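One protein chain omitted, others in place.
Note that the chains take the letters A and B in the order they are written out, and that residue 1 is the start of every chain.
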Amino acid sequence: MLNDEKFTRVLTDVENGIYLENFTISHTDVGDPGNWLITKRRLHGGLSDGVDEITVSNSELSFKVLPTRGMNLYKGSYHGIPIGWNSPVKAPVNPAFVNLMDMGGLGFLKGFNEWVCHCGLASHGGPGPDTITDDQGNVVSSTDLTLHGRIANIPAKYVEVQIIPGTPAELVIIGVTEEASFCGAQYRMTTRISTKVGSSLVTIRDEVLNYGALPAELELLYHSNFGMPWAEGGAKLFAPVKTLCPRNSHAASDIAIWDTYQQPVAGFPEQCYYADMYGNPEGETLCVLQNAAGDKAAALRWNVRQLPYFCQWKHPNDDREAYVTGLEPCTSFPNHKSFERANGRVLTLEPGATYTTQVSYQFADNPADVQKLKAEVAELQKCGPATINPAQLPQWTPDA
Amino acid sequence: MLNDEKFTRVLTDVENGIYLENFTISHTDVGDPGNWLITKRRLHGGLSDGVDEITVSNSELSFKVLPTRGMNLYKGSYHGIPIGWNSPVKAPVNPAFVNLMDMGGLGFLKGFNEWVCHCGLASHGGPGPDTITDDQGNVVSSTDLTLHGRIANIPAKYVEVQIIPGTPAELVIIGVTEEASFCGAQYRMTTRISTKVGSSLVTIRDEVLNYGALPAELELLYHSNFGMPWAEGGAKLFAPVKTLCPRNSHAASDIAIWDTYQQPVAGFPEQCYYADMYGNPEGETLCVLQNAAGDKAAALRWNVRQLPYFCQWKHPNDDREAYVTGLEPCTSFPNHKSFERANGRVLTLEPGATYTTQVSYQFADNPADVQKLKAEVAELQKCGPATINPAQLPQWTPDA
Partner (left out) sequence: MLNDEKFTRVLTDVENGIYLENFTISHTDVGDPGNWLITKRRLHGGLSDGVDEITVSNSELSFKVLPTRGMNLYKGSYHGIPIGWNSPVKAPVNPAFVNLMDMGGLGFLKGFNEWVCHCGLASHGGPGPDTITDDQGNVVSSTDLTLHGRIANIPAKYVEVQIIPGTPAELVIIGVTEEASFCGAQYRMTTRISTKVGSSLVTIRDEVLNYGALPAELELLYHSNFGMPWAEGGAKLFAPVKTLCPRNSHAASDIAIWDTYQQPVAGFPEQCYYADMYGNPEGETLCVLQNAAGDKAAALRWNVRQLPYFCQWKHPNDDREAYVTGLEPCTSFPNHKSFERANGRVLTLEPGATYTTQVSYQFADNPADVQKLKAEVAELQKCGPATINPAQLPQWTPDA
């Protein structure tokens, strides 16, 4: 880099009236020896009208960030191999067109097509009534929670690009998204998405601040979705499981092959497995999704102190419906919030407090690199045995 | 035309990042001897903010297409006579401002002001609960259907203008609109709206593709609405009726004058008549709405093999509420979908299958041309008698 100073450019700052509809910066702009590119554009037309999209390419890995959808990662590519999945929803959807209350609280599914989708922050998991109280503590009405909460359908109020000098340089997108209402909880999520030039890894770090004056419940889940060629018939999930159980009887019926992906079947009902994982002394853990041939893998890295729970979602369907798996580190299981609350897994964020979580995604496209990732899992599994419960754990979820 | 090649211009293509906010093409641009004009603009402000509007004028007939509202036809004009109606909703409404669940599922009415409004595709007709099942076939919740479905409130993802050489040339607007969700039905509607230069006729052809992997139910209705001066006190509907019945007792009370339009009455409750029509050996049929003086007429042409049912909607009200009639060829009657399903009228579209429908609108503004249209109806009526049922047919609709 020509100098050692960090490059910063604000793309969006609602309160200060800043908005760049288009923006491009590349290595040549800052004299960096790498070969990278960041572009920002606004989509027009269809359900994507008004969606902002930032594309980051670090020369090996590229990905799209959607500030308009809670700083989610849309699609990506590693060495030209597509990352993401084939949702029936074919382009990023502006939340203005999403009615989360639609379809009995499943309206979220009309905009759901991201590689990594933030779920939360007041709730995630299934829809349905949850009790709310008025200013005076009386129950005035029941609020209908909607699938996976709101944060994925809130546009970021602040977006910034940073280039941090180094060898290699680091490419950073910052976004600030607020989920708030008067007389309601107030969450400010500051998202930092970063990758180093030439790296096979991208990291999302989220700091959720309660900027209100009262304690607020918090649920956060990273719905990390992989379709073909990462997930496919014969693909396998390697994870340092401590305990794992099926979410319901349909998942239980295939508990013996929980870590193996089936061949595509049209209309196959989803299967979920709930788990917790071993981590190293600092709490760091990972799981590895390996394709059938064993020459490709996508790895997730996170910290079990931040995200103690994990949901594996299998949707091994005809790819016209989407063949996809969700690998989902979370602060609580994606059951209805009332169930998680009753089981003590819903976090409480005190006024002024921040909860920080970090998830990294890493890719390998040759057997040697796949082996290295799996070796890491094997090393963590030495912490103890994997207890696979063939039946559900009652404290984890009901078979609805 | 200067050459024989078709002119094509893509105005919107979300997936390929194409969007023209403004566009104009006329006969002079392509050296055509006709006198026509196509313009596209984006509306700004009010509830219309962000609505795309394409105006096509073929020298005799003009009409506006709304890609932002499911490729509906907004208003038109024939020899300077306005086509459409005076909805209380005074400008095209961006679906972002429409909550279909509002007003007990009647939110559709807050954006309803088009001449021709697509109703469907998963459902049309009245609002109310319909059962949905989860991935595993269990009933998890009841979805609240909303009046006339979703397609009119989905923006087209792809829009194209075509000029097809000929004597006369043909002016074509293509639009692609997707109604889809993850874990839901997946419809891709490709709409082709065309008119020939100097013609009194415009044709809408829709091809609905099920691009999912599972069979999907389909309901489609063309809510074709005419106010003054086409519909007015003393106007008449001519149609080759096979069978016709009132929708409810209020309609039954006026069954004797079903084909005559009343003088305006403020607050008059709507009346609907359900019918099927005779067609020629190819299934082609038409109906003709003639004004009181008999010197103007609007005709609808469709095929009873594609659209076997028909609803005549009479709303002969004070024009501040809208004096309007809807002439509505449909795949099923606009009852609640559960009733139509029980009566075997809801279509099923297999994966990869397409259902094609076509409706044309033709105008006459002199007695001779009106007579010609009515003669066509009379010719079709020779296929058999019109059976007018003074009471409802129970298999057609309940008197709620």
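What we mean here is this: a residue touches a chain if its C-beta (ideal position, glycine included) is under 8 Å from a C-beta of that chain, and two chains touch if they have at least 3 such contacts.
None of the values given here were measured: they were computed from a predicted structure.
Annotation: of B:K6, B:R41 or B:R205, B:R41 touches the absent chain (contact as defined above).
Listed residues A:D32, A:E60, A:E178 or A:E321: the one in touch with the omitted chain is A:E178. Among B:M101, B:I164, B:L201 or B:I388, only B:M101 touches the chain left out of the display.
When the full complex is taken into account, the listed residue touching the unshown chain is B:A322, out of B:I38, B:A216 or B:A322. In the full complex, chain B contacts the hidden chain through residues 41, 43-50, 87-91, 94, 96-97, 99, 101-106, 109-110, 112-113, 127, 248, 250, 266-270, 315, 317-322, 400. Where chain A meets the omitted chain, the residues involved are 12-15, 17, 19, 21, 50, 52, 67-68, 95-96, 99-101, 132, 134-138, 140-144, 154-159, 178, 180-184, 186, 211-214, 351.
Here is the rule we use: only the chains that are shown with their structure count from here on.
Centroids built from CA atoms put chain B at 41 Å from chain A.
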